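What follows is a set of notes on a single structure, which appears directly below.
Left out: one protein chain. Kept in place: all the others.
Presenting subunit A:
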Amino acid sequence: MDFGSINPVVLLASLMVASTPILLAALGEMVVEKSGVLNLGVEGMMITGAVCGFIVAVESGSPTLGFIAAALGGMALSMVFALLTQVFLTTQVPAGLALTLMGVGLASLLGQNYQGLKPPPVTDLNIPGLDHIPVIGPILFQHDMIVYVSLLSIAGVWAFLKYSRAGLILRAVGENHSAAHALGYPVRMVRIVAIGFGGAMAGLGGAYISLIRVPQWTDGITAGYGWIALAIVVFASWKAWRILIGAYLFGGITVLQLNLQAAGAKVPVELLSMSPFLATIVVLVVISARRHGASNAPAMLGRIFHASH
């Protein structure tokens, strides 16, 4: 294979951009799963966020407002899921699947008059002083605001789960909701808040696609990234910093395969196009085959909590 003409600095920089939507959505979903809830509606929340963000950014001319609207949109949809699973105690898997179907349809309806429009541009926020360091500068410090937000939120979630009391309660709810309930923690409320956080992060990730990465609105723009985000949570064994690795691995291969094609590598195009998905499957298999890999899942994942039990 000829890597000669591919500039690794440029590749790494575009890798970070390509991975950000998955990273945000996967991080949100990880927090949800840590609280013991399996929300398969990530794709639906992402695309709802993508369209809400796009509409608000186009109408207001402000990408920042767009991102706020995207987070709110994703959160609003996730509240439907919270209502179903936490109040009406429905099974989480079908509720999540329904959420995806509903989100995709809703987004398509909302976005009907917004196809082919140009959103306001998002300017890169170069970190003064650091952006001119050779190699590291262009890779790390010449990005848009959301890339930095995504990196900070990885650190934030890690610290929250590891060092804060609230994080400990969230994990307790996810590991044994009956015990947490007996200790007097509001299991249902903790889960609703976690679901809302997951929705907001997924919405943010979706808006990153429609406002920065593409930037355009069209039906189905998230193209299955929500599902990849779900896989990456498992891949990461529910650890925040491994989410970073998982998302960058997937994003990296996505970018690399296009660069290889553009550089004229003698590999069949079909194989290159499926390589990110192949890599995800292979890594998932490897992780699950390890003795302690999948057992790291929160013990109450997907289980319904009823206070009388």
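Please note the rule applied: a residue touches a chain if its C-beta (ideal position, glycine included) is under 8 Å from a C-beta of that chain, and two chains touch if they have at least 3 such contacts; residues count from 1.
Everything below uses one rule, namely that contacts and distances are computed from a predicted model.
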Leaving aside the chains you can see, what is the UniProt protein name of the one that's missing? Options: "Bmp family protein", "C-deglycosylation enzyme beta subunit", "Fe-S cluster assembly ATPase SufC" or "Porin domain-containing protein". "Bmp family protein"
Out of A:Val87, A:Ala159, A:Ala223 or A:Ala299, which touches the unshown chain? A:Ala223
Among A:Thr64, A:Thr91, A:Ser164 or A:Gln261, which residue is in touch with the absent chain? A:Gln261
Going by the touch rule given at the top, which residues of subunit A touch the chain that is not shown? 5-7, 10-11, 14, 18, 113, 115-116, 118, 121, 209, 213-216, 218-219, 221, 223, 254-255, 258-259, 261-264, 266, 268-270, 273
